[in-house]
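Note that one protein chain of the assembly has been removed; the remaining protein chains are unaltered in position.
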């Protein structure tokens, strides 16, 4: 396994986690209070809130569990950065978006928005899969959440984008932030695929499980924040149709693109290929594109009558999209550069894609 | 592995999928519109809608993943035919059941009914597991959805069966349609079980996972379309009791029926044994029977008072049940005959039960 041992995280990781957690609890204590007053509406979103929770914790965790020797890290670190990231996102969101002077309010709504923001980090983590240690992931999560909430704040404040729409930029932001960071962690020795970087049928099935959860609950993710009930209903139906068409199209394209017409599981599973940027693109680019086309078609179907304002709205949409992409790429680039410092106990490339760098195995012979 | 390669699906599969999808989108465009007006009720069913969605996409997908070399196909093709089938079912349903003259309406309700209709196809696909290629499965899905919706239409229109009740015939229809089709795909060389046709402990656990999802969300499946809240509540409670008793009884019967009192996982998992019709029967026959008995008991417990109309209602119930079974067997028989044509690039029996006929493996040694 090579003679260079991965650096021990014994001092770094627990210290970092515990000090962040202490800081969060203290800030929380002094600046936040549970929202009071009548809140029947807040509970109405609870089922969809749980759908998003499952998508974030279980869906993304297992979606990334396709590397045959990296299942523990994929699911475990996903939980770690989601649980830390949500707390941080609630704080940042509270400071940037809170309007009134008094204590900031905590509600089911704020946790939900934080969960959605955190998916940006989980998508970026997919682009770094197997190459970043938990210390790097945690720092990335802190920076990225702050950057994404700031990007949303700019969108909402200056471009007058609706808050719900600004949150729907999260896959784009996560993708480009992640790609920019991953550019720095690239290592020339990775140009040819190592054995550990492959999947096997079992890890692929676990990944399929996660992918299905993301797929099934995407309508909830897309609609939960929409206030108007009619629009929410339409968002659910349209998203359902968009993902159904995407899934079907993925089968056709995967079969078309292979030599002998066979389907590639990684293609379907929207596998986030490592240091191979097209992975993330396939996941949130291609289906996003297809979904967008279908959405536009449906949009035109529905609103054929009044097409007057469409042009201006599309312009704002495109502008806000470009801004989000630019902030994602820029902050990701800087973050990636900082993450290469030795300080973070970076992993030698020979230890990439291997659970054994971080996890204790009672069973020595690792055989997935 | 034999010298006869499985026929490449390169030209057939993508062409079929893309032309169907294009047709669906065009029909949709010209004939459907999003339902407008106040629809708070529509959103009320969203949590149960998601339960049904999970049951259909994840439950059935993993339920069928018990063959040790067929996990990709089981979960993947389940998603493919579900996603295509739902779109088709919305269209067929719209044309047959839509009353008014104008554009047909699309709502959460229509997608939900389409999801329930599509389970007929997924059950039938279980009876063909490992023996049909995706082209055959897609054609079967198209025919079966049309046949099932037509069967429902006859039930609702002429037997005056309630729409909700007619949809609850979906397991019966799927079972007998599937058995009739599978009769044609039977091959004498399959009389003794090949190695690939077995499960292994891991694939059995994945199958258990799917079975549990089907089991847990069956109350939602059974109740979601009932309008009256009291009746819906009762349907949930009764279904819950019925499946609890079924699960417990399955343990007892499995232990009784084996030589040494051991329990068979395939029995529990309601494994849909291939070309062995009793598999499907055990899954949707035996538990259905047990559930029916318990339901009748509960029914009598509740309604002991007014037993007058029970006889007539039971007659209609039995008649409608027989009709559905007959249509399922008949259309299934014809469909099965058509599916044996060489045109569909049928698989040689030596390639049955093997993911490698359809899926690309980066890892050559397939070891589940």
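Each chain carries a letter (A and B) given by its place in the written order, and its residues are counted from 1.
Just so we're on the same page, contacts are C-beta pairs under 8 Å (C-beta built on N, C-alpha and C of every residue); 3 or more make two chains touch, one makes a residue touch a chain.
Worth saying up front: this structure is predicted, and the values here are computed from it rather than measured.
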- Query: In the complete assembly, which of B:11, B:248, B:326 or B:343 touches the absent chain?
  - Reply: B:248
- Message: For a quick check of understanding: of A:10, A:160, A:259 or A:342, which residue touches the chain that isn't displayed?
- Response: A:10
- Message: From the list B:93, B:204 or B:360, pick the residue that touches the absent chain.
- Response: B:204
- Task: Quickly run down the residues of chain A that touch the omitted chain.
- Result: 8-14, 17-18, 21, 25, 28-29, 32-34, 36, 38-40, 42-43, 46-47, 50, 53-54, 57-58, 61-62, 65, 71-72, 75-76, 79-80, 83-84, 86-87, 106-108, 111, 134, 202, 206, 209, 355, 358-363, 366-368
- In the full complex, which bits of chain B touch the chain not displayed? Write them out. 47-48, 51, 198-202, 204-205, 208-209, 212-213, 215-217, 220, 229-230, 232-234, 236-237, 240-241, 243-245, 247-249, 251-253, 255-256, 258, 260-266, 268, 294, 297-298, 301-302
